[in-house]
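Heads up, one of the protein chains got dropped from this complex, but the rest are sitting where they should.
Labels run A and B following the written order; every chain starts at residue 1.
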Amino acid sequence: MRSIYLDHAATTPVREEVIEAMVKVLRENFGNPSSIHQFGRPVRKMMEEAREKVAKAINADPREIIFVGSGTEADNIAILGGARANKKKGNHLITTSVEHHAVLDAFKALEKEGFEVTYLPVDEVGRISVEDFKNALRDDTIFVSVMHANNEVGTIMPVEEIGAICREKKILFHTDAVQSVGKIPVDVTKINCDFLALSGHKLYGPKGIGVLYMRRGVRTQPLYFGGGQERKLRPGTENIANIIGLSVAIELAVAEMEQESARLSKLRDKLIDGVLANIEETRLNGPREGRLPHNVNVSIEYIEGEALLLTCDMKGMAASSGSACTSGSLDPSHVLMAMGLTHTTAHGSLRLSLGKSTTEDDIDYIIRELQPIAERLRAMSPVWERFQKGLPIA
Amino acid sequence: MRSIYLDHAATTPVREEVIEAMVKVLRENFGNPSSIHQFGRPVRKMMEEAREKVAKAINADPREIIFVGSGTEADNIAILGGARANKKKGNHLITTSVEHHAVLDAFKALEKEGFEVTYLPVDEVGRISVEDFKNALRDDTIFVSVMHANNEVGTIMPVEEIGAICREKKILFHTDAVQSVGKIPVDVTKINCDFLALSGHKLYGPKGIGVLYMRRGVRTQPLYFGGGQERKLRPGTENIANIIGLSVAIELAVAEMEQESARLSKLRDKLIDGVLANIEETRLNGPREGRLPHNVNVSIEYIEGEALLLTCDMKGMAASSGSACTSGSLDPSHVLMAMGLTHTTAHGSLRLSLGKSTTEDDIDYIIRELQPIAERLRAMSPVWERFQKGLPIA
């Protein structure tokens, strides 16, 4: 049977060049980079070369690159550390209502610590407005976090504008670029951010490695303590294999970006058009323009997400959903809800995220197969029945 | 030239079985364990099997195993989380003066938050006394952390006695077992600990993976926030390759422990005896009995540690030292100082930590080569000159 991976926004396969680089490290460079002997020194050097590669990929200085254990950790050091370290300057923070939980839950924690947080609303395609942002600014605003691109609906945020305003007002600005690096250009000097988070496993690198970009001169504080590694911001023996793996992955991702993103954008648009044309009562979530090249998110109304996913999976299509029922919690995706979707529509959402392995043939297959799946599930859906009978839907 | 790795306490080479298991995961099981589709499900299953293996290695229940990013992180979740989550019950904490910085610096942070901390002294071989511990206990003592075995001098601590007392008094007890797992038996039911930390790269597994054991029913709180992974204690997409690698490594380490530890103990004793006999004015740091099987730590008086290390390295012996000058900080090892060594003696310390690759031939080589190295460095040491002239040594 076919097996199409359509969940590249959740995680990506590790590319062969990365695996080979990692295996070489695991076999030959096991030394501790803090050791001054022959087993440690070359490892330290490799690590610093990796730092240069990562810096180059986002137009930063190598001294601004801090290797951490995940995208989540990078977000948290930036947010918890950045806010706590600057508490004396003010008490107000701004973020958006559609951030990843790694950002959102960090802000929730800061609220418990006494900070005030403004969660910016988004429009129907999931984008914040710069006007709203300006209106939210206060004299005591010290920290702002706006994601570069949304993981669920692919909406690209106006981070350059936000960054310029923050820089001018000397407010710290963090951006979660976990979804955007390697997909669209990411240049810290253009975004004007003080912090930026990225993660290895979203760009064909290993899981368990993230990067915190921290602009020179900016202060934060660590979440935990120990050895002096990574300028004391991420203590613990460094995961060299993953650091090297990430550096190889990000270098390749950026080098191939223009071509690959153009290819994916075409496939994305074909898939969106095909699904909307083929299945009635279906809507696109997120924008047509200003959208990540690999993200498709549609709501197939009157169907529940997990059932949809499982059926897709049986037909060899591995996707994901914003339905509550996949996450174990009762509310559907906070992103879709913030965009103003009804519960019903949010529950029927399906995210198909494309990647290097995705072919035009796959797209044709999906368009073809999705329609009977929707039909089958609708045939057993009482909500669909209500809809067809013209009855009100809760 | 010869190349003998004598720094297994700093980190170990990754064993081939581990590399192979990791490569298999990197190539074939890239899915996100949170995904419910065919790419995610098998990965979730592998992860739970790995959890069982780790649990078995320390006689725990799989539900008590939390995968984290390093030994440092495990220590910090236990200590920062454990103390903060139980603040209401009391304000006093106890640890020892010879813990790893991952423990010590976490306690320093808690002191800044308002906790009172007692740092237990150690005797001349680096061991705390149960008597001192009992005397330190207060009505408001809520958390105790005592390492299972010391990373610098190999001293094994009376953790069972401490654990029994804590259990009886309902005080939370954490032990840092990063150095002991795979070297000496580690059984959480015998130690009676509520938390235990271990790390992959000390037992021939990968770097960047640690385990927090947390007894059922015990409460802590996370250091950072995000997805619901690892019972919300360690959010972020799981590092499956490292989780599998660690599970393979720990299973093998425990299976081979008895035989390998007996072999290493013999080599250790031969090395200690040889060095002490061969080089005048040399002393053993740490105990003869109750010492990790792979740890040798000697002070070659009137020589500075980094110079010693570098010279050893040139002769193909990669070791480590407790001298300030290797660490960039000005004070020599806090462990050696807590044991009552003078600055001079602490500066001249050399740790030789043996491992799977160490042969009897290596030991002979070290004993033979160390003497002329010591002689050469002493010839240029003004402190040695003072000593020989019978002058006082500051």
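Throughout what follows, contacts are C-beta pairs under 8 Å (C-beta built on N, C-alpha and C of every residue); 3 or more make two chains touch, one makes a residue touch a chain.
The rule is short, and it goes like this: contacts and distances are computed from a predicted model.
K.L.:
Would you kindly match the missing chain to its UniProt protein name, picking from "NADH-quinone oxidoreductase subunit", "Carbohydrate ABC transporter membrane protein 1 (CUT1 family)", "Fe-S cluster assembly scaffold protein NifU" or "Branched-chain amino acid transport system permease protein"?
P.N.:
In UniProt, the chain excluded from the picture bears the name "Fe-S cluster assembly scaffold protein NifU".
K.L.:
Any idea which of B:Lys56, B:Lys232, B:His343 or B:Lys356 touches the chain not displayed?
P.N.:
Selected residue, touching the omitted chain: B:His343.
K.L.:
Footprint of the hidden chain on chain B, which residues?
P.N.:
302-307, 310-311, 314, 323-326, 328, 330-332, 342-344, 347, 379-385, 393-394
K.L.:
By the contact definition given up top, give the residues of chain A that touch the hidden chain.
P.N.:
Touch set of chain A with respect to the missing chain: 36, 41, 44.
Criterion: only the chains that are shown with their structure count from here on.
K.L.:
What is the distance, in whole Å, between the centres of chain A and chain B, each centre taken as the mean of its C-alpha atoms?
P.N.:
Centre separation, chain A to chain B: 35 Å.
K.L.:
Across the complex, what residues on chain A touch chain B?
P.N.:
3, 5, 7, 10-14, 19, 22-23, 26-27, 30-32, 34-40, 69-73, 75-77, 80, 100-102, 105-106, 108-109, 199, 201, 206-210, 223-228, 235-242, 306, 309-310, 312-313, 316, 318-320, 326-328
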